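This report concerns only the one structure given below.
Our next item is subunit A:
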Amino acid sequence: MMFDYILLFAVALSALMAIIQEDLYKSIIILTFESFSLAAIFHFLLATDVAAVQAILGAALLPGLFIVALYKTTKGRDE
Partner candidate 1 sequence: MEPFQVASFMTAGVLIVTGLWALLMMDNILKKIIGANLIGDGANLVLISIGYRPGGFIPEVMHHFHATATPSNYSHLLQFEEFASNASYSLPFALVLTNIVIGASTLSVMLALAVVLYKKYHTLSVQKMFEGDE
Partner candidate 2 sequence: MLNNSTLIPLMVVLPLIMAILVNFLHQKDKSVKFISIVSLIVFVFIPVVTLYGVHLFSGHLRTGSFPEISKLLIPDVYMGIVYSYGSVQKILMVVLTIITGFTVLTVLNKKMISGVYIAMIFISLASTSAIMLADDIFNFFVFTEILVVAQVALVIAVQDTKSFKAGFKYMIFGTISGASILLGIALLLGVYGLLNITDLSNAIKAGGQLNPIALSAVSLLTLGWLYESGLFPFHIIKCNMYENAKPEISALLQVQSKFVLVAMAIILFRVFSGFALLKSVMLGFAIFTVVLGSVMALQQVELRKLLSFVAVSQAGLVAVGFGIGTSFAIAAGIFHAINDVLSMAILFFIASFVYDKFKTTKLEELGDGLQVVPLVGFVMLLATLAISGVPPFNSYQSEWRLIQAAAQAGVPELGVLVILLSVATFVAIIKAFFMIFMKPGPKVEVNTEVRGTMFKAIIVILILTCLAIGLFPNIIYDPIYNFVVSLGV
Partner candidate 3 sequence: MLEKVYEIFHEKMKDKGQGMGIGSALTSEFLMLSFLLIGAILVLRTANSTILGFGALIILGGILFTVPTVFKVEKENTDSINLSSFYVALTLALLFVIFLGGI
């Protein structure tokens, strides 16, 4: 039954990592991991509907938006 505590620790750690990380792509991937494990924690906290929404938003929409923004910003510098 330690799995949920490990997930909590992972969320806190990955939040810190996402901020400290220099490479923005890596930082976004870590953020996706954070969102997804947050969805799992919501499931353990008996909120399944919220967990579903958070999983969809955190794992698909949010990194998608970030990747698009990053693509638009770093591509412009290279050209």
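Everything that follows uses one rule, which is that a contact is a pair of C-beta atoms (placed from the backbone, for glycine too) under 8 Å apart; a residue touches a chain by one contact, two chains touch by 3 or more; residues count from 1.
Selection rule, in plain terms: all candidates are chains of the complex that A comes from, given by their letters.
Just so you know, these numbers come straight off a predicted model, no measurement behind them.
One candidate from 1, 2 or 3 touches subunit A in this complex, that being 1. Contact residues of subunit A toward candidate 1 in the complex are 4-5, 8-9, 11-12, 15-16, 18-19, 24, 27-28, 31, 34-35, 38, 41-42, 44-50, 53-54, 57, 61-62, 65-66, 68-70, 72-73, 76-77.
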